[in-house]
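Yeah, one chain of the complex is gone here, protein chain that is, but the others are all in their spots.
Right after this comes chain A.
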Amino acid sequence: MLSVSAALLLTLAWVHQAQTLYFHIGETEKKCFIEEIPDETMVIGKYRTQLWDKQSGSFLPSTPGLGMHVEIKDPDTKIILSRQYGSDGRFTFTSHTPGEHQICLHSNSTKMALFAGGKLRVHLDIQVGEHTNNYPEIAAKDKLTELQLRVRQLLDQVEQIQKEQNYQRYREERFRMTSESTNQRVLWWSIAQTLILIVTGIWQMKHLKSFFEAKKLV
């Protein structure tokens, strides 16, 4: 019974893994993704790498020496995570300020030979907020029935939506302030420019007139 469920778990995990987005990354290339999240939100990123094998003409799981360096910056461009992981890795962070967090990945390979002919295929999956909750674990820990677990899921989802909405309200406020300030500035600059033009024109005329009079031309 246990081995059957373990096999089922593994199959599901593998199936889930096989369906993530992937992209190709060059040797010195750095790929960055931006996640705009409210505060106190957990983010879990999982990646899996495969190296192009010229002999078999396909992508194989990459050599153990090849890892990825993950760097995460918070909205104030302060580095909150900067770590090296292996060819398959999982990184987690929780945001403490709302805003745009930047997740950057680049490979740590120094030997050109590893990449010869090629590219590294990186499968990436980033889960934010309530998607990070491990429900089987929560169900086991709190001993929840299926119904209770479902309701718990709904509660978490609604909480996340509410947090996002609060964050959006705060962002909209800042956006509105920037717009209004731009509008005001356009108005004041236009008035100031018109005044300066008029003043400059008058000064020019007066100065030139007195100059011509001094030169006895007028």
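By our rule, a residue touches a chain if its C-beta (ideal position, glycine included) is under 8 Å from a C-beta of that chain, and two chains touch if they have at least 3 such contacts; residues count from 1.
Here is the rule we go by: contacts and distances are computed from a predicted model.
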Undisplayed chain, where the name is taken from the UniProt record, one of "Transmembrane emp24 domain-containing protein 5", "Phospholipid-transporting ATPase", "WD repeat-containing protein 54 isoform X2" or "Cullin family profile domain-containing protein": "Transmembrane emp24 domain-containing protein 5"
Which of A:L60, A:I79 or A:I196 contacts the chain that the document leaves out: A:I196
Touching residues on chain A - with respect to the absent chain: 1, 5, 8-9, 12, 15-16, 18-24, 31-36, 125-126, 135-136, 139-140, 145-147, 149-151, 153-154, 157-158, 160-161, 164-165, 168, 171-172, 174-175, 178-179, 181-182, 185-186, 189, 192-193, 196-197, 200, 203-204, 207-208, 211-212, 215-217
